[in-house]
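One structure, as structure tokens, below. Some questions next.
As you look at this complex, bear in mind that one protein chain is not there, while each of the others sits in place.
Labels run A, B and C following the written order; every chain starts at residue 1.
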């Protein structure tokens, strides 16, 4: 579409706004799910409170960190597509605690509403006010960043909004952090660079060295692949000719580039996301001055290139926040490089902890193919959102599907119909690099990938 | 209050949240007033659409700029207390149009909710979606900044919120910009450095030079004094010994420092704000590349030090956004310094256009003093907000007032009661550097400064 | 010339290097002139030592500031064409004194050799060594910036080199600063934006307010015009139709743009420089932390837009260094905005102090025209440098001149010969906006503009 034609005419704009009313209504009807997830990191540092909120219908979510009082913060922005709130203030390097909360969210730039919402929640709840004139100013300062978690990974564009973020803030718990595909990492992915397209999430880790405490939290939505300390790729739907997971090494993928890259994108279902971001928080209890904390942020953020390969690309929006709670100011304080080494390892652990169990492809069972009459009952137009509709046809004893909206539905593309293979009576699949399940077992619904990342379409 | 004691205990936090419920309710009941103000700048550039929203009860507000399509943006952050959304993205210097909207708001950092709200409004209304995969990504990018407009200038802490900002965005009109104390500049002030404490607002200006269009918009809430091209202070409640306005020169105030400063803060009613910010937008129709646009931003922002003295202090949060609409790419394009000179003058005009007529002090009329019985009827505790209550006492034929909450009410301090002087039957004043009117003419209410900047208290 | 043709072939490069040998020889034969100039600022702060060095043959020079011990430094880069050494280190914001010297020089980027030369002089002289392992590291840290002072203002390209800078460093004196066209400001100019083309220089100012000391130093080579506190242009060769100096106002020039600009560049002798830079140093004795000092730098640098109009353009390379000597840490310390106001006024004074008396045009005296025989004796090719030769012809009782090298010689262009008008027996001129004197009184020499800014050509 040309530049000129993009300028919305008044008429189109009016239509758009009418459509928007529906979008708002959909968003408003969503029910926040708070602090979900069983795989929690429980850490002995109650000063750090964590609350998560999710809209299962996305799914997408938000993660809120507060500290019970103002703390010193720093920020390191490295990626090529960041979203930030108030990063400029942190950069001024004032040497007194001012930061109240760090907010991570899905929803790309729309999710920044979550960061400002925690700021206003602190005001609305009376924790902070607008008093800038007493010796210790009491205005809330919140920072935040976001990840891209829209299409092609999701069939809708629900985003974490003010309501969800404020609920998450108010539900914050001390010393408990849900790991995996929860909170802001609810629909994170990794490895798009090589077509891995693995499910990802948020991870945390905590370590105490004598008097020094270090906690790391990260939402891993990297273009790169998650890599362990043996150099192995942790999560990936591998290319057909690749070594299987466990022996697949990040360094090999990187060195084989651009060959490794070509296979990644060659298939018809090349649906791996090319918009990514890893957003991170490192917290230390050691008192540091702003310049030292900034150096710590740079060192730890840089070290993440070991665990995420590649890292800090133009297609990532990587941001790391660093916080010093200044609880400890004794003789066992570590110098900046040393603390940085320790913190970098805690961050690597956090990255590894972010990885969920990857769904596996359903097995085709040719004998399970339903009869024509049953197939006919499954046909119809299934609407997933204003952007995605899947037309299912039953003809000649076969079931086919084709996307008809603005966006493909995974391997179900818009260009041509795809034949569905039976798995069981009501369940079908499309073979390919990535597992894909189409579940018709609920009448009038088509559910893609039942389970944690399910997408639900309703027959029109 | 000491550092340790600031850590909110669970009990206090619970109380705070209970109080917050009330705060939220108050905020939710406010009614947006859109595009208010008669003193508009009408300019021949319909591509620039402006919407303002205000909560009269603050008063405070928001101003939204959109362009009908994506444009190239740059940002220059200079002040010591900025609030920003997405400034980091603009700094990357990508050479394609990406920016959708610029949002200015009152409410200090809480007002940043307005910036993210316009982003989500663009999504909710279907103008933008989350599609990052077509050749021209369609995700909305909104930037924004805020001014400090809380106490001591206001007796409440209402802030521009999501609801107000989205209403203002949807009410945007082409080529019309309300000037003076409207929109984000609804309760701006200037000259706190020298105790001037003048009312301020937002201003705009537009100039066309051949094919080149330049528009400037600014919300002037500077610590410094507004200065005209003859070097004269434009708005100020002058110190007692100073030359009167019209002959008072900024250069003299600056040179007389710190003497000029001392008088400024000496009086018992030294209520001028020491938290400030001027936020600005310069728009050109000439196609520029990111580095050139950044240079234009720096030159224009720097030039504002002529019109605002001092400027870019640690107590200002000055931010300027620059936009190139790239409508014109012909042979009459100006080089960067030349365009900068022209744009700087348009910005100076915009600053001058921001200044409202200053209220004058009511005249004391000793004969208007009501009788004791009438006075007794005025006594009571008038509640302005959770932070400000004014106790009015009638004793010995005199009316006195004292603030009893967390914050002074202008010259009505918390330390001692102040005697009120009669102006008319129901109206009183307290003499001093700044005009102050107390109007009891509506039963059960005490209205400070009836008119555009009024503050209403309700008798408990 | 096309891009490809710019790639130097081996042959051309060899020629270039051969020419370079001559260039080096010329540069090596120059004699440093140290601490020249009678118009000194003498200030009561012996900790600040200043040394200047000049090559009269340029003329060009260098100014070195040292502090007798390490101090805290900050830097604010605002212009579009800066030259810097070690600015990155200052930006890290470490809170301990590390800076040894600030060096300003002419010679555009080549003059940066002066900054590194002072660093190595501190090493060679044993003031600093390479010891990074004792508690207080002893490595020298020097920062520096440069101004553009080459053609068209000069007819040669001599630059301040290592030898000159080290001599200036070693000649540094406490509390004495030469003002006007000395040191790094030896051939500075201002007002090119409007064709003013005024001679400029370096200025200093000092003020003590109670216990607080502030010193400001600046080398004013701005594209903009120097402006006094009444808004008047201080130095300018005015356009023909303009108000005369004293009534010419910067605001008027700025507002009349682009008309004022057009006249500036219309004449055939439009030789005003379009490459500029103002480099400045502000020193305070008050102890400040790095963030406060950075804010002071921003405020003072921004304030200079009043005295230099325009300022911080793409054609300026403006850099300001700020230093806190931390000698005073008592109760009279000023807050950052207040100190910034005071320092900004000291800087304005420094700018005004930089301006030398402007040479005036010689008067044509038609009767002074020498006879043909005498004229013939003046003819010849006068070589000013490898870039500039002026061919003088005596024909028909007239003397004409034409530039034949790579560069014009002021109003003596390369396109056509210009007739010279007699002033006295051996002295001629070319009328125009800018004064131009051609002095043949020394046999075999042509001296342009005898005096402080003279350029000497030798007949071949």
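As a convention for this text, a residue touches a chain if its C-beta (ideal position, glycine included) is under 8 Å from a C-beta of that chain, and two chains touch if they have at least 3 such contacts.
These figures come from a predicted structure and were not determined experimentally.
Undergrad: Tell me which of B:137, B:183 or B:290 is the one touching the absent chain.
TA: Counting the whole complex, the residue in contact with the absent chain is B:290.
Undergrad: From the listed residues C:387, C:414 or C:454, report the one that touches the chain absent from this view.
TA: With C:387, C:414 or C:454 as choices, the missing chain is touched by C:387.
Undergrad: Determine which one of C:44, C:88, C:259 or C:395 touches the chain that has been left out.
TA: From the options C:44, C:88, C:259 or C:395, the contact with the absent chain belongs to C:88.
Undergrad: Which listed residue, A:112, A:334, A:383 or A:430, touches the chain dropped from view?
TA: Candidates A:112, A:334, A:383 or A:430; residue touching the omitted chain: A:334.
Undergrad: Specify the residue from the set A:108, A:156 or A:344 that touches the hidden chain.
TA: A:344
Undergrad: Who touches the missing chain here, C:116, C:358, C:404 or C:424?
TA: C:116
Undergrad: In the full complex, which bits of subunit C touch the chain not displayed? Write them out.
TA: Residue positions of subunit C that touch the missing chain: 1, 3, 6-8, 13, 15-17, 19-20, 23-24, 27, 68-70, 77, 80-89, 92, 107-110, 112-113, 115-117, 119-121, 123-127, 129-133, 136, 139-142, 148, 150-152, 157, 159, 161-162, 170, 274-275, 319, 386-387, 406-407.
Undergrad: Using the document's contact rule, name the residues of subunit A that touch the chain not shown here.
TA: Residues in contact with the chain left out: 78, 80, 193, 209, 223, 229-231, 251, 254-255, 257-258, 261, 292, 295-296, 298-299, 302-306, 309-316, 334-338, 340-342, 344-345.
Undergrad: So that we can see where the missing chain sits, which residues of subunit B does it touch?
TA: 92-95, 289-291, 294-295
By our rule, only the chains that are shown with their structure count from here on.
Undergrad: Have a look at where subunit A meets subunit C and say same if over half of the interface residue numbers show up on both copies, different if under half do.
TA: same
Undergrad: Need the central chain here, defined by C-alpha centroid distance to the all-chain C-alpha centroid.
TA: B
Undergrad: What is the distance in Å between the mean C-alpha positions of subunit B and subunit C?
TA: Going by mean C-alpha positions, subunit B sits 42 Å from subunit C.
Undergrad: With chain centres taken as the means of their Cα atoms, state the distance from subunit A to subunit B in Å.
TA: Taking the mean C-alpha position of each chain, the two centres sit 36 Å apart.
Undergrad: Approximately how many whole Å separate the CA-defined centres of subunit A and subunit C?
TA: Taking the average C-alpha coordinate of subunit A and of subunit C, the gap between them is 54 Å.
Undergrad: Which positions in subunit B are in touch with at least two other chains?
TA: In subunit B, the residues touching two or more other chains are 80.
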